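Note that one protein chain is taken out, while the other chains of the complex remain in position.
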Amino acid sequence: MSAAMAKVSVLRYRPEQDEVPVWQDYQVPYSDDMSVLTALNYIKDELDGTLSLRWSCRQAICGSCGMMIGGKPSLACKTFLRDYPEGIRVEALAHFPIERDLVVVMDGFMDKLQKVKPYIIPKEARSLDEGEYLQTPAEMDLYAQFAGCINCGLCYAACPQVGLNPDFIGPGAIALLHRYNLDSRDGGSAERMALINSEVGVFNCTAVGYCSEVCPKMVDPANAVNVGKMNSARDYFFRFMRPAGEKGECR
Amino acid sequence: MNQALKRSHEPIFWLLFGAGGMLAALIGAMLVLITAFAVPLGLLPADAFSYANMLAFAQNLFGKAFILAVVALFFWHAVHRIFHSLHDVGIHAGTGARVLCYGTALAGTLLTVWALWTIGF
């Protein structure tokens, strides 16, 4: 063996045999351009077929390979062995239950994504022959950043408030909610407000800000959450000046 | 689904937290410098905080407003953060911790109002 080897430690959890997760070390042949995902797939293909992980695109766009690498929420396909000369520790994404090895339970996250009504609720209904809803580049610019989310869940693994209160809607879903609220074609802000205002809404956030640091797509979910606080505070104090029984109201 | 959502009352405390945090960030350090170190360091005259001076300041309406704003908002800023930090370290004492934290801010505010009232105009 002349090729240099790199150590990869993986937190294993096989529900049928492990009571608690355990660390297991592997040696993989090292090369400068080897991503952590490639290393893990090398392990799976050549060393230990029982290792479970999720991946698909290998280019930081499908959002399925999120995991803790060296303790930080990262995309395995966008993280490289060369940046970890001491060897690398890989663990399932924090704040999610571990299903098996590096695979986490995403159900709660999916449920939150649905709760924010992540689709355009048209301001005014239009028939087909009235044509499409038009939008200027400037109007698109308002939300484009928040539309870049790939639902990878890294921001949830970076958010202690998600870990402490799993019901908290969380950074990514709130960023998505914000994206639709900011869309000039959308008229659903009032409907989405109840969730923002609620006890599982934006006020769980204590402005740690790590979510925006780890986001691989520069979405800045922390900004969405904190702008949500301002909107919610406005709603809280001025709600009595609006006609009662509005959609999405909770008093 | 919406029926199950309970509105959070955080906006009240969050706004007080934000106002106090902003005030402390802008002038907090300078206030400490002025009240604790300016006289010993000779930056201000020895009688800067004499009884007569401070009484006149506290009797002035602007003075009163300033004192109340600083003391009350610093309290509300601090307790809000402390309350959330307790949650962060795993003490979710709920009502108990809430009363203990926010209670000191409320008491501090009321005592300041009372003192400023007693001092007169």
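For clarity, chains are labelled A and B in written order, and residue numbers in each chain start from 1.
Criterion: a contact is a pair of C-beta atoms (placed from the backbone, for glycine too) under 8 Å apart; a residue touches a chain by one contact, two chains touch by 3 or more.
Basically, contacts and distances are computed from a predicted model.
Chemist: So which of "2Fe-2S iron-sulfur cluster binding domain-containing protein", "Fumarate reductase subunit C", "Oxidoreductase" or "ABC transporter permease subunit" is the UniProt name of the chain that got left out?
Modeler: "Fumarate reductase subunit C"
Chemist: Out of B:12, B:65 or B:111, point to the residue that touches the absent chain in the complete complex.
Modeler: Only one of B:12, B:65 or B:111 touches the chain omitted from view, namely B:111.
Chemist: Which listed residue (A:61, A:121, A:190 or A:227) would be found touching the missing chain in the intact complex?
Modeler: If we include the chain that is not displayed, A:227 is the one touching it.
Chemist: Since one chain isn't shown, list which residues of chain B touch it in the complete complex.
Modeler: Residue positions of chain B that touch the missing chain: 20-22, 24-40, 43-45, 47-51, 53-55, 57-58, 67, 70-71, 74-75, 77-82, 84-85, 88-90, 104, 108, 111-112, 114-116, 118-119.
Chemist: What does the interface between chain A and the hidden chain look like in terms of residue numbers?
Modeler: Residue positions of chain A that touch the missing chain: 13, 15-16, 20-21, 71-72, 94, 97-99, 105, 160, 163-164, 206-210, 212-213, 220, 222-223, 226-227, 229-230.
By definition in this document, only the chains that are shown with their structure count from here on.
Chemist: In the complex of these two chains, what residues of chain B are touching chain A?
Modeler: It comes out as residues 1-3, 5-12, 14-15, 84, 87-88, 90.
Chemist: Using the touch definition from the top, list the residues of chain A that touch chain B in their complex.
Modeler: Within the complex, chain A contacts chain B at residues 115, 160, 164, 194-195, 197-201, 203, 206, 229, 232-233, 236-237, 248, 250-251.
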